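For this view, one protein chain was removed and the others were kept in their places.
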């Protein structure tokens, strides 16, 4: 199967909630991306995190194996440094092979278990 | 009417919740896609399911009649094998005629009836 | 200002909830589209409704004035016939001038006031 999707993606409205009332780890509040790699090659996913008041942090490198899905929780990113809780952030995602990326948030800190999800923005390469 | 939409689609953040407190079948927790076929021809929809830790499963073949909508619940897919509950999955969707696809989740297992929905990602054919 | 957006749009996962506990009309359960017409010309918006088990119904014609927004509730569509409650439907939207369309649902029939919203799918004209 040929690779499907795009190599560059972004989303801008990241924020990891601090409070949560869910059980660990499934219902813990989190931001995550789901990366689908349909290609025959492993994908090296590079994340760059942008903030409101400091320079970008990264890159975070993550492997998504050939013909596999991987969910990446921003809570789990620790090197070069942890993504800070309760701070707005954006994320630029660049890969070596085309992938499809969906961004989701589960917020269990309020009266409800709110979930929202949107396909990330496929950044067109500017040729 | 000419066919509108795209022939290849994907979403990456699938997960069928196990717990639910809704009445069957309307409020049962589920993942689903709504496939709109505006064309004069029946659409053969082929689904391929990707997982985190095993090779892809499929294809699942589903008919969407000409000038009709069809909602496909991932809970209902049984051949070649059922989509497993509480496991992350992604889905590649390929058809013979252009369609429009929206992905939704209803989660009734928590304190609330959370619903989220997003247009799936239209995969551009790489010519 | 030049017109921005697209002339053809679609979404597939329509469904007007029957039950609701909200006050009329603001918190009544509903499906709606918000149509933004930035152009200098009035837009004639034509809706065609697709169902699972009968032929398409329409068109419904709605005016969106120049440089104005209009929210269209599917509950309010009555001619040629009302959109049926608790039935899945899809919608094809065609206009004479470019517009931007967002699809939303408010569901007040459950324990929570769930709201979901997504930009509709801009159907590329096939030249």
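To keep things simple, chains are lettered A, B and C as they appear, and every chain counts its residues starting from 1.
To be clear about the criterion, a residue touches a chain if its C-beta (ideal position, glycine included) is under 8 Å from a C-beta of that chain, and two chains touch if they have at least 3 such contacts.
Every value quoted in this text rests on a predicted model; they were computed, and no experiment measured them.
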Worksheet item: Touching the left-out chain: which of C:4, C:63 or C:85?
Response: C:4
Discussion item. Using the document's definition of touch, tell me which of C:12, C:95 or C:118 contacts the absent chain.
Written reply: C:118
Item to complete: Just name the one of A:11, A:60 or A:74 that touches the chain not displayed here.
Response: A:11
Worksheet item: Residue-wise, where is chain A in contact with the chain that is not depicted?
Response: 8, 10-14, 50-53, 55-56, 88-90, 92, 105, 107, 110-112, 114, 116, 118-121, 123, 126
Worksheet item: Of the residues in chain C, which ones touch the absent chain?
Response: 2, 4-5, 27, 32, 34-36, 38, 67-71, 100-102, 104, 111-119, 122
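Here is the rule we use: only the chains that are shown with their structure count from here on.
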Discussion item. Show the residues in chain A shared as contacts by 2 or more other chains, in ascending order.
Written reply: 112, 116, 118
